[in-house]
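Sharing a structure, written as structure tokens. Questions coming.
Only a single protein chain was left out; the remaining protein chains are all shown in position.
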Amino acid sequence: MTDPAAFTKSEMMIAAAARELAGQRVCFVGVGLPNIAVNLAKRTVAPDLELVYEAGVFGARPARLPLSIGDPTIVSGATAAMSMFELFAFYLQGGLVDVGFLGAAQIDRFGNINTTVIGDYANPSTRLPGSGGACEIAINARQIFVIMRQSKRSFVGKIDFRTSPGNLGGAANAERIRREQGWLGRGPSVVVTDLGIYHFDDDGEMRLDSLHPGATLEAVRDTIGWEPRISPDLAVTPAPTGPELELMRVELDPGGTYIR
Amino acid sequence: MTDPAAFTKSEMMIAAAARELAGQRVCFVGVGLPNIAVNLAKRTVAPDLELVYEAGVFGARPARLPLSIGDPTIVSGATAAMSMFELFAFYLQGGLVDVGFLGAAQIDRFGNINTTVIGDYANPSTRLPGSGGACEIAINARQIFVIMRQSKRSFVGKIDFRTSPGNLGGAANAERIRREQGWLGRGPSVVVTDLGIYHFDDDGEMRLDSLHPGATLEAVRDTIGWEPRISPDLAVTPAPTGPELELMRVELDPGGTYIR
Amino acid sequence: MGTSKVASMHDAVAALVRDGDTVAIEGFTHLISFSAGHEIIRQGRHDLTLARLTPDVIYDQMVAAGVARKIIFSWLGNPGVGGLNAIRRVTEGPSASLELEEYSHFGMVARYTAGAANLPFFPIRSYFETDLPVVNPLIRPIESPYGDGTVYAVPPLKPDVTIVHAQRADANGDTQAWGLLGCQKEAAFAAERVIVVVEELVEEAVIRADPNRTIIPGLIVDAVVVEPWGAHPSYVQGAYDRDNRFYIDWDPISRDPAATDAWLAEWVHGLGGRADYVEKLGAERLAGLRPSAPAPSGSVDYGEYR
Partner (left out) sequence: MGTSKVASMHDAVAALVRDGDTVAIEGFTHLISFSAGHEIIRQGRHDLTLARLTPDVIYDQMVAAGVARKIIFSWLGNPGVGGLNAIRRVTEGPSASLELEEYSHFGMVARYTAGAANLPFFPIRSYFETDLPVVNPLIRPIESPYGDGTVYAVPPLKPDVTIVHAQRADANGDTQAWGLLGCQKEAAFAAERVIVVVEELVEEAVIRADPNRTIIPGLIVDAVVVEPWGAHPSYVQGAYDRDNRFYIDWDPISRDPAATDAWLAEWVHGLGGRADYVEKLGAERLAGLRPSAPAPSGSVDYGEYR
């Protein structure tokens, strides 16, 4: 019924992001693309994943894809629904979140993220939503996963505003600062795009480890604002499986908001 | 049935303390004697009084006298039961409590209270319970009522430990410090004993305004560690009424724990 | 206990929301009092400072209607859809006229918490190595008195008025809600005045049967407004779902100032209040928003102790 040979770049991106959650325990779900990726993971590679929503839910079992970061379906049947104070103070800042899953408008080679403004803060060319919980997620979740589409406007040499800290000026710099300031987070570990999968190398810089089927290194270089590091063992991401596509198309995103 | 001509000093003390609550709205109920006085007030002069228990209850309607500061009867039928954080942070420190009703082991002429130790702190002759919530009640409740029996050991020239601040070294001193430190509380306003009722004069010192029936000024002076100020308009406290005694003896304290 | 605080939305807003006030209509995606926002527009309030973690479509409408001079927030968007276009029009470019004061979610929650608890600041482990304290000088470092480093402080936020929607309250204002609780409690305790809007007015005995469910005591409530569907197009756990179509439809409307004005004329100024709005939405649309099935919490026993 679902033809796995035909899939969109978004479907590949979401499936690849979901698979990265295999083996993880507690995931703080960001708004937008992270939401569908995490919900797909819960139905495939990570059925025991505990979903944390900043709206104040732990152990959500959404019966449908939540429409936004808050939705009645994340409450009905959840383990616990609580005040946002409790969620941010005790779960996130208290160190119980293994993965914070974020989207971004701009990212740099060290995984620092901007979701605040394009241009000057006082007089922006584009006003973006701002931090939401992303700033404290980046600092307090044990590691950060990012999902976003590549473009010269989004993968930039220098972000216009640092909303959520990544590896700052590089791994050595970031590790010293995190230690000195007592962060629980160890920073970004995965970036999944519409073209491939990046992890962070010993310098704290993004390294392309897997290229999605159909994507090329030219396409990667054309949509990134710096000369990307490429793994010598560059893999090809396995295409979305029939069940993954079925779940995305029929159950999670029948309206095609994310997967088109 | 209840003979109002015969009553104990404790019954007089509790009835007098309860009457002081007429017109008050929100009362934070301390452990021990305050508990019975407030519960009597709720059944007589102040039916709309909202009872706050530090255990985490607002709007309690105890069906019996609570056995201690925490008791299932203060929860069943209450307006709200909550965490102690919420109670202390939002109700008390947030400024919603009109009267904090405390007991004490030692008090001085300015209403400073000791419930911590008799003797030296490190090597006490008597270890008392300590602050409980009294320290923050004294600072954050709009005014403080005290109920305690008089004796040379309890009404002292100098308390051994300041657990809960009253009028410090006098009214001028206390007003300046409260203003500078941003206290919500205006300090103690009433002390009810087994002999009489004291309010605080313009110097912030206790003044005997009413003498209980049967009590004498000699008895007052014999049980107080300083020369007490006496109101020129010294009144005689009206004796406990039949209904007050009935409530205390039959409903609130049938075992006679407090009223004997 | 005292006299009833039940009032019409018109009277509650007329008495309790004043020009120049800081107003917080709180509720994180859930229980957003659109109905109070519309009444504030209808009564022509101006120079308001609007506080909310997520300004959402309601503040976009209020800004479009000209009631606000400033927004205090942590995430500015139409959730699941895109931007808030009326707000963008007055915040982007050289003619920006709406002031923005920006935090993170936990920063906003901590601000209300400090307000509710009468604290001069609230410390959080956030903002390290970000540009937020650079652009918002009210986010300040604070050193631990135990010599173990520095965290960030945010100042208390004490709204003049906090408005929350809930499933039920009694006539005293004792209010119970379930599902997402956001920071309504903190925002209410932090405020000078509180308006509670509910789906259902219940007897005091219903509240007192389950005291752990109470989020706001009548003690701090100034008015109780009974308006079923008052949170539409947001949702009320157990009563109705989010009307996602509304959020999607708002995007093209809000991109066009004339269309926005026409919408406000038709759906706010042209109506007397929420009852008219509900009638205009129509029974069919509302019926489609009901939960697919009930999901009862079950009852627990508090016991009587005499």
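When the chains are written out, they are named A, B and C in that same order, and each has its own residue count from 1.
FYI, a residue touches a chain if its C-beta (ideal position, glycine included) is under 8 Å from a C-beta of that chain, and two chains touch if they have at least 3 such contacts.
This structure is a prediction, so every number in the text was calculated from the model and none was measured.
Trainee: Tell me the shown chains the invisible chain touches, ordered by label.
Mentor: Taking every chain of the complex into account, the missing one touches A, B, C.
Trainee: Of B:6, B:22, B:84 or B:172, which one is in contact with the hidden chain?
Mentor: Hidden-chain contact among the options goes to B:84.
Trainee: If I consider the whole complex, including the chain that's not displayed, which of C:213, C:255 or C:285 touches that chain?
Mentor: If we include the chain that is not displayed, C:213 is the one touching it.
Trainee: Per the definition of touch given earlier, which of B:14, B:27, B:134 or B:239 contacts the omitted chain?
Mentor: Missing-chain contact among the listed residues: B:134.
Trainee: In the whole complex, not just what's shown, which of B:71, B:209 or B:244 touches the removed chain?
Mentor: B:71
Trainee: Considering the complete complex, identify which of B:31, B:104, B:206 or B:224 is in touch with the unshown chain.
Mentor: Answer from the full complex: B:31 touches the omitted chain.
Trainee: Pick out the residues on chain B that sit against the missing chain.
Mentor: 31-32, 54-57, 67-72, 75-77, 81-85, 88-89, 92-93, 116, 121-127, 129-136, 139-140, 161-165, 168, 177, 180-184, 257
Trainee: On chain C, what residues meet the omitted chain?
Mentor: Touching the chain left out of view, chain C contributes residues 118-125, 138, 140-142, 144-146, 148-149, 151, 153, 155, 167, 176, 178-179, 181, 206, 209-210, 212-213, 237-239, 241, 291-306.
Trainee: If the missing chain were put back, which residues of chain A would it touch?
Mentor: So the residues of chain A touching the missing chain come out as 26, 48, 50, 57-59, 61, 63-64, 71-73, 75-82, 86, 89-90, 93-96, 140, 182, 184.
The criterion applied here is as follows: only the chains that are shown with their structure count from here on.
Trainee: Report the chain whose mean Cα position is at the greatest distance from that of chain A.
Mentor: B
Trainee: Between chain B and chain C, what distance separates the C-alpha centroids? Give it in angstrom.
Mentor: 40
Trainee: On a C-alpha centroid basis, what's the spacing between chain A and chain C, in Å?
Mentor: 28
Trainee: Which chain B residues reach two or more other chains?
Mentor: If we look for residues of chain B contacting two or more partner chains, we find none.
Trainee: Which residue numbers or ranges of chain C touch two or more of the other chains?
Mentor: Chain C, residues with two or more chain partners: 113, 185-186.
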